[in-house]
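Left out: one protein chain. Kept in place: all the others.
Order of writing sets the chain letters: A, B, C, D and E. Residues in each chain are counted from 1.
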Amino acid sequence: MKDTDDSAPFYLPLGDEIPVFAAAYDSRLPVLLKGPTGCGKTRFIEHMAHRLLAPDANAMASTGALVTVSCHEDLTATDLVGRYLLDRDSTVWQDGPLTRAVRNGAICYLDEIVEARKDTTVLIHSLTDHRRVLPIDKTGEMVQAHEDFLLVISYNPGYQSVLKDLKPSTRQRFVSLVFDYPPPEQEAVIIEKECGIDAANAERLALLGQKVRNLRDHGFEEGVSTRLLIYAGSLIQRSIPARAAIDKAVIQSLTDDGEIKTALASIADVVFP
Amino acid sequence: MKDTDDSAPFYLPLGDEIPVFAAAYDSRLPVLLKGPTGCGKTRFIEHMAHRLLAPDANAMASTGALVTVSCHEDLTATDLVGRYLLDRDSTVWQDGPLTRAVRNGAICYLDEIVEARKDTTVLIHSLTDHRRVLPIDKTGEMVQAHEDFLLVISYNPGYQSVLKDLKPSTRQRFVSLVFDYPPPEQEAVIIEKECGIDAANAERLALLGQKVRNLRDHGFEEGVSTRLLIYAGSLIQRSIPARAAIDKAVIQSLTDDGEIKTALASIADVVFP
Amino acid sequence: MKDTDDSAPFYLPLGDEIPVFAAAYDSRLPVLLKGPTGCGKTRFIEHMAHRLLAPDANAMASTGALVTVSCHEDLTATDLVGRYLLDRDSTVWQDGPLTRAVRNGAICYLDEIVEARKDTTVLIHSLTDHRRVLPIDKTGEMVQAHEDFLLVISYNPGYQSVLKDLKPSTRQRFVSLVFDYPPPEQEAVIIEKECGIDAANAERLALLGQKVRNLRDHGFEEGVSTRLLIYAGSLIQRSIPARAAIDKAVIQSLTDDGEIKTALASIADVVFP
Amino acid sequence: MKDTDDSAPFYLPLGDEIPVFAAAYDSRLPVLLKGPTGCGKTRFIEHMAHRLLAPDANAMASTGALVTVSCHEDLTATDLVGRYLLDRDSTVWQDGPLTRAVRNGAICYLDEIVEARKDTTVLIHSLTDHRRVLPIDKTGEMVQAHEDFLLVISYNPGYQSVLKDLKPSTRQRFVSLVFDYPPPEQEAVIIEKECGIDAANAERLALLGQKVRNLRDHGFEEGVSTRLLIYAGSLIQRSIPARAAIDKAVIQSLTDDGEIKTALASIADVVFP
Amino acid sequence: MKDTDDSAPFYLPLGDEIPVFAAAYDSRLPVLLKGPTGCGKTRFIEHMAHRLLAPDANAMASTGALVTVSCHEDLTATDLVGRYLLDRDSTVWQDGPLTRAVRNGAICYLDEIVEARKDTTVLIHSLTDHRRVLPIDKTGEMVQAHEDFLLVISYNPGYQSVLKDLKPSTRQRFVSLVFDYPPPEQEAVIIEKECGIDAANAERLALLGQKVRNLRDHGFEEGVSTRLLIYAGSLIQRSIPARAAIDKAVIQSLTDDGEIKTALASIADVVFP
Partner (left out) sequence: MKDTDDSAPFYLPLGDEIPVFAAAYDSRLPVLLKGPTGCGKTRFIEHMAHRLLAPDANAMASTGALVTVSCHEDLTATDLVGRYLLDRDSTVWQDGPLTRAVRNGAICYLDEIVEARKDTTVLIHSLTDHRRVLPIDKTGEMVQAHEDFLLVISYNPGYQSVLKDLKPSTRQRFVSLVFDYPPPEQEAVIIEKECGIDAANAERLALLGQKVRNLRDHGFEEGVSTRLLIYAGSLIQRSIPARAAIDKAVIQSLTDDGEIKTALASIADVVFP
């Protein structure tokens, strides 16, 4: 692991995720990040890419130490690997994002991988065992991964249906790190830093976040992301009254259900009386 | 926010939606507009695009400060981003509507986003977090959004099925503004202004709208849009008798159900005796 | 509205549909025609296109004042808007039927619109509000509708399943005219005129039609179209015995159900003893 | 109708289908043939095409007075209308079978039309009303039908599921002729003529057919086609014992169900003791 | 029928299938082979193709008297008929396997036809009635079948679901021959001949096969194929102990179910003590 870098994106560790990821990276063990929406998985992987691969921000920008792909149900292996484009006189091969990462030695982060089409499986398998190769069927090339390359994927256990689960034969190829929302004290620091409001309001918003997430035990599965709390802080900074800001940035963004809205509003009344 | 502009489309605010949207725009927080059919979401976003981005109507027309896309279930990321067209001797890239908005600094309004294909997700995510980039896979370009660009989406909570819900990981990227039909006094002003009938008939049509929407508590989910009330007014202006105009422009356009038609006709009898 | 034109197709009005359509056209309000199979919707729109847009039959033929498209479940926006065709040396853009109507100022009639693919929605929306534009994604053109253009659609409330209903956000963009089969006296006139049989047989066929449609109250949803009554008349004109003609042109064309056939035959026995 | 022609395919009329079809043809009314598998619908339409359009067999072969298409669930409008083929230097348009019939004035027979894809609907509609045109979207051509052209379709009421029914708006465009298996005396004549066995065996096979079809009242929906009886006769002619021939050509071709096989074998025992 | 040919593949007839097939071929009646996996249908058709069409092995190889296609759910009419291939300067038509058989006068054997896509229906119908033509839509050619051509199809009644049944209108175009596994004495001869083990082991393997198939009455639908018994014999020949060979080649290849494995192992214990 390279030395800590002040230019890396701000990330407050919540447990041993930094040394475990570093150890996995040193052994080039693929990593799976598990956790709910907006709890900091993307931020964490950006932070680690900086620490491990890009000693300064310029290097990060120029070398592309991290390649992120938001997966969706129409994403195919071709989208990841590349395709031929028709040019004026000939066809030109164009690497996709995964291929660029494999060739250049970046971390490739496939966010919500279970959403992607299943033909991505063949890519994942050959890149996550002793072969570390990416087969490009259309060119016949077998790209041996750069020594710095690592595949990282994420998924949210709360969402997955039976049809969209990772196959065990895929899943058992990854070291798995579990993420959750930060505790209120840490979240307040993050909110304050990101939207520039005062500490008192940041703490209240963090408390609000904690109370909303406690509703998970009462059947409201979806916790509020730190991002939405920052949105609320931003609106407050722009002189929108706190309760209006919370209504627009938190409550209405979380649900359309009348009863849940009432419950969330009661929480907001307590925290911002 | 630029100064108010008399040339902006007429919009009567119903709450704090104008300052909240302006604050969100100033922080470049993406916005979600929630509300039923024809309650003025599209009009509102046109109004705000004028106020915030186009100081006069000519600028609006020339700069394209607002790019609107009506989503549907066959709409793909390619439709939004652009495609290669085969030309006489070569292929030519053509930006799609979203790309044009990203490059030129317009507000891009994706109406009824949940109807679109899921490959639009990857575009939404990278444009609504700190990256603010639009990846164009086919050209390999990463378009950094113009500083004036903002993504705005809408959806109608009344329609959504489980299959067509916004994923929380998408939804929690937006400040949410709730819209509903205007109160009768305001709606009467709108009707009068749009179709030129006299104030008495405009008020009666607005009252009709209110009474029809109250049927929502009795199981008729679909409220009548202001547009249909304006249609009825237009027919009345063209000398069609009021009851016939209401029958054609409101009742028959709302439902095929015999009992509901009878209920709506009773309301019309009361309002236009 | 232009003056009445003797060359317009024969159409017997059943209510106020002619002045209401004319008023809607004058305000360029889009129109929805609702009604069962073969009750005259297509004939009505042909008649109105003549009256409003084509003062004589030659103009009708040459200007194409009416463009009709029978929708089906494979019909896409591309089919309506147009496509590039590969030519010897280049590609050539070819307008589809909707684009031709938009450019030339015709009435475009989309028959049974709910059968079409959903990507037609985006076309309908932008052509039926204040924008009146047709976006052609493939060429990047925004075609401003000719001032004479109007969009008219039809659907049959009796057929629609939940899956094939018009979305309220679409439906609430149209003035709706309801059609039903003509009363017997008028239908007899139509039959006599169309197939040239004598008045007595035409009246009997019209009576037969009325009695068959009354079965709707007894669970036989599908009324007989005027067209089938004309077919029966044509066969009678060609010397096929009346009962055989009714069996082939009406009963067997309406149903495969044995009990319903028996009921229909009993009606035929009464009308043609 | 042209004079009867000795070279027309052998067809024994069972009712008034010949004069009714001829009258419908004379008025150019489209015709629907309804009936079970192998009862002679295809033979009938071949016979009528000869009688009405092709005075001698040479004319039939050279003019292609009848164009038959067996529909299936992958058959599209493009398959019927035609397509562009890529040639050495350019693309060449090639008419499909329906277009050839429309241009040349043939009868086009779409066998089991409900199996075809729904985009064929638009073709059927415009060819079966007063327009009699075939729109070719890809070339922009509107082909006015030759005056001799007629559209004939068939379907088997016994097979149709709700999903594969003819829409009433399509069905009510046809005169409908009902077919069923011939009575035993006539079927024996056909069998004898087609496979050359003696009259006694032909009569026994016809009796067998009648008895098998009577099982329809006992839950065996599928009647045996005349074709299979002819197959059995052909095997008998080639010295296969009658019971073995019936087993192979009738029983095993009709069912895989053990109980039904036993019932059919009992019938065979009675007829061929 | 040509004289018996010593070079034809070894086939032990189990009933009258050889003369019946020969009689059907002489009348060019299409044939359907029904029976379970691995009971010899493919071998039979190879044998008959030799006897009827290829007097010696060289002729078989050179003329391609038999064309076999294993059908699957992605097999389309295009796969059978042929397609245009893009060449350097032009497109070249390439006959598919069915077209080659039709032109050259081979037997075309479509194995497990119900697995294929439904657009193959149109080919089957026109090749199995008096027309005996293969329409090639893409070239506009109607290929008249060579006089030696015959279409033969197979299916396994045990597998078919309602969705994958042969339509009666297709099925009633074939003479049907039923196949089943050979009796033990005959199967022992086949095993001995194919893998070269001694007669005692061959007889034991045939006995094993018989006992396994008797489990069909106890709910184990899938009988063991002769091929697997030959595999077991081959392993025994290569010095694998008999019980291990049976375990690998028979039991584990038949099932993953623990109870059925136990039942099969008990049978093996009895036969190979």
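Assorted remarks:
Methods note: a contact is a pair of C-beta atoms (placed from the backbone, for glycine too) under 8 Å apart; a residue touches a chain by one contact, two chains touch by 3 or more.
This is a predicted model, so every value here is computed, not measured.
Within the complete assembly, A:171 is the residue of A:146, A:171 or A:243 that touches the hidden chain.
Touch with the chain omitted from the figure is made, among A:137, A:198 or A:257, by A:137. Mapped onto subunit A, the footprint of the missing chain covers residues 16, 19-20, 23-24, 26-27, 29, 32, 34, 76-77, 84, 86, 89-91, 117-122, 125-126, 129, 137-138, 140, 157, 160, 167-169, 171-178. Listed for subunit E, the residues touching the missing chain in the whole complex are 37-38, 42, 69-75, 79, 83, 85-88, 94, 96, 111-112, 115, 156, 159, 222, 224-225, 227-228, 231, 234-235, 237-240, 244-245, 248-249, 252-254, 256.
Just so we're on the same page, only the chains that are shown with their structure count from here on.
We define each chain's centre as the mean of its Cα atoms; on that basis subunit C and subunit E are separated by 54 Å. For the pair subunit B and subunit E, the distance between mean C-alpha positions equals 62 Å. Multi-chain contact residues, meaning those touching two or more other chains, occur in subunit C at positions 86.
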